[in-house]
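Every protein chain except one is present and positioned as in the full complex.
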Amino acid sequence: MTGTGIGAPVRRKEDQRFITGAGRYTDDLSRPGQAHAYFLRSPHAHAKILSIDTAAARAMPGVVAILTGDDLAADKIGGLICGWMIHSKDGSPMKAGPHPALAQGKVRYVGDHVAVVIADTYAQARDAAEAIEVAYEVLPAVVDARAAQKAGAPQVHDVADDNTVFRWHLGDKASTDAAFARAAHVTKIDLVNNRLVPNPMEPRAAVGEYDPGNESYTLFTTSQNPHVARLVLSAFIGVAPEHKLRVIAPDVGGGFGSKIFIYAEETVCVWAARKVGRPVRWTSDRTEAFLSDAHGRDHATHAELAMDENGKIIGLRAQTIANLGAYLSTFSSSVPTYLYAPLLSGSYDIPAIYAEVDGVYTNTAPVDAYRGAGRPEATFVVERLVEVAARELGMDPAKFRKRNYVKRFPHQTPVIMTYDAGDYGASMDKALELADYKGFSRRKRESARRGKLRGIGFSSYIEACGIAPSQAVGSLGAGVGLWESAEVRVNPTGSIEVLTGSHSHGQGHETTFAQLVCDRLGVPIENVIIVHGDTDKVQFGMGTYGSRSGAVGMSAIAKAIDKVIVKGKKVAAHVLEAAEADIEFKDGKFTVAGTDRGVGFADVALQAYIAHKFSGQDLEPGLKEGAFYDPTNFTFPAGVHICELEIDPDTGVTTIERWTAVDDFGVIINPMIVEGQVHGGIAQGVGQALHEGAIYDESGQLVTASFMDYRMPRAADLPSFQVGMTVTPCPSNPLGIKGCGEAGAIAAPAAVMNAITDALGHEDIAMPATPQAVWRAAQKNAAMRVAAE
Amino acid sequence: MAIVNMTVNGRAVTADIDPRMLLVQFVRENLRLTGTHVGCDTSQCGSCVLHVDGQAVKACTVLAIQADGSSVTTIEGLSAAGGELHPMQAAFREHHGLQCGYCTPGMIMAAIDIVNRKGHALDETTIRDELEGNLCRCTGYHNIVKAVAAGAEAMGREPIRQAAE
């Protein structure tokens, strides 16, 4: 490890611009001649559009154009797509309804896009939108997925007659049922995984531009994966040809999944820019974000765990109904299926697992990946089941987990995954020590003396990250491959530009990726720049989500660096007049083995470009290498989080007193950044468990459509976290990285709810465990105590 | 339209504006000082915090015209371009108090305001309570709290700079 190499807590290179206000986010751009777009959105959850009268609005000051779904259809612009095909258990393909960027004939959720007004100023566009007269025939709406499947429920899409997009399953039902038949004990639980709104602090924004001279388009957008946006906008939506569309995702203020997807607004901005002959910009306000960003989670699950007489888990089965919202968002179908059920084995050796998942349309905003995407839902099921099972069996929850952990690797689960490496017991032991588990009962008594209820809860999560290999995801229905690309350009002066298909929106790639280059090529970190987020600069990439940028994106860079070293050796051989096989590269220097003769990396770079020392026919000039890296397996970060909290039974307020996280992310490039990712993930997980929940009323209005009603975690809600690490290198990629971006959000909800139920002494509480919910549960708790006495 | 005069980051500015223009719009759109951000419509997230006459305010809930005659400091005004960072800016970098950077200008401006009101020795509870009006979705606040404590202390070691702020 050098001062700036792998393993060093290097301070972030990108911070200079952010702490001085010099960051450049999409809304910070100002384009010459720009016009402003405002979307007229449906006030109804479900309605037929009988007519749209824009005449009065068109006559308003500053209005440039008003466009509707009819205009989209006339221009043959296709609908938004869902890129992952799921087949039902009967073999039929999922039932995907049309998803036009502007509604055509029908609106299906509050916030659905009815028309766009383009005007000289934002205020004018908004004023004119109020003058558009839309005649709706309001239809009954359904917001709950279970209700949507019932006979007679309002039908969201014609293609799905019971609103069911798919009835999917995974695992072996017969062997699982057999395991339950011979079980000594069965634990059963019903869980709701509450619907969340991702709420990155930067709202979505887009600027579309058209250059008539080159017939080319540019889209600036708040995207986690600009190349995929370009591919979908060109190949599927057909708004512009791929080679004539440049997508730039500049600084992006957080994503958490919600900026993976290709949305109506960015589609319309590109399309409209050509129609009006001016750049068209749109920035979401927060209420629009609540209404129209893809939401997360929203599962209802019944799950059961079977144990033998020794407390060994022998089977797990789960039935889940997943609310997918009114349309299938870009990756929505994969989240409650292949990103969920394959993780139902958790960290445990469970010989038989069977899961059934129904994906259901409702009159709510589309639901798609949100930090963790499927894996938090799976972890919540497994870790709540395991905790409750331990309580029912009268076993210590830590001991019960350790008894059932997977202990030998590789381990094939009954649900697709082959866990490659881990040491779950080591994480648990370290977490127990850091959390002072032994001292808990003393602390609980002390709380009780103050009239408070104290609880402790575990979450021994596992996740599958990297989301690769391409062949594997292709066989599971993915529409794309999930490799990553990189190009390492060494300049004649020895400075280095790394082009990556990953995208940083808070993760610190400009630092960690440079650390890798530093480590491998021995160049100063200030001589390395990471280029990302522009399809004109980076040839292709799959973007950042699923904790994949380290394991997959950096592996691609490592592969390209290896090629640079190979080429560098050839150049050095000429410079040093030695055989290529005798050249070694170490610490930034090419040397002839066994001699003190050598040449520095920067000199080799210069020689590669001036090509004075070798024939350009025998060896191509230049020093630039690219690589596509497709991993051999998912990666499996795992760890143990322990939450200790205190409940005030008078008010129902829950205070998190201690949080211990011990994670195994494999090899760590920058521990400072990794710990930061853990902190942020925990906060979002705690948010889900205690505070956050998107609530629709029965008519389909989003009740929680602003920060006035949707409860975000604040600084005073959280303690400082105690974060520890264990390391088992990942054998499936050249760097040994597993990924860390989602772990906290995956682990935290179960840890909190296990602690709350521990404090209460019963399981009858759902997320979010708001003060009201906890107070009510504590009332029941008190009633139970009275009954027992 | 209405004429507004104010001093922004030490520079006198005059503009003829629509009275409904918010202070945050004025600094972002008219002055192109885009470091001050907008993260909500309900005066809650604190992404837009800047200082008016030395006090932290939410610039999304102040009309530009209300700041007539005032002295405004934005994140861009804390340190000269290419110059030495304000100790609170430096502390945010040193303690990894930011990830995506979007809430960061508001956080830093709020943090300096906390120090101005509460002094240089800030405990964790005080910092967390005082950050009531600033939301961050990335960091879980852990490192922001550390950064504010360290920045507060550093500000106490630099009396000249603090007086200038």
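The letters A and B name the chains in turn, as written, and every chain counts its residues from 1.
Keep in mind that, in the parts below, contacts are C-beta pairs under 8 Å (C-beta built on N, C-alpha and C of every residue); 3 or more make two chains touch, one makes a residue touch a chain.
The definition used in the following text is that contacts and distances are computed from a predicted model.
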Per UniProt record, name of the chain withheld from view ["Fis family transcriptional regulator", "D-methionine transport system permease protein MetI", "Electron transfer flavoprotein subunit beta" or "Xanthine dehydrogenase family protein subunit M"]: "Xanthine dehydrogenase family protein subunit M"
Contact partner of the left-out chain, one of A:92, A:471, A:632 or A:772: A:772
Sole residue of B:27, B:49, B:78 or B:155 that reaches the chain not shown, by the stated touch rule: B:49
Touching residues (missing chain, whole complex) on chain B: 2, 18-20, 22, 41-44, 46, 49, 55-58, 60-63, 65-66, 68, 110, 113-114, 117, 130, 132-134
Absent chain, residues of chain A that touch it: 123, 127, 650-652, 691, 695, 703-704, 707-712, 770-772, 775-776
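Keep this in mind: only the chains that are shown with their structure count from here on.
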Centre-to-centre distance between chain B and chain A (centres being mean Cα positions), rounded to whole Å: 30
Chain B to chain A touching residues, read off their complex: 20, 28-29, 32-42, 44-45, 47, 74-76, 78-79, 81, 85, 89-90, 92-94, 96, 98-105, 108, 124-125, 127-129, 131-132, 134-146
In the complex with chain B, residue positions of chain A that touch it: 11-12, 14-25, 27-28, 30, 123, 199-203, 251-254, 256, 285-287, 505-508, 672-673, 675-677, 679-684, 706-708, 712-716, 718, 720-721, 744
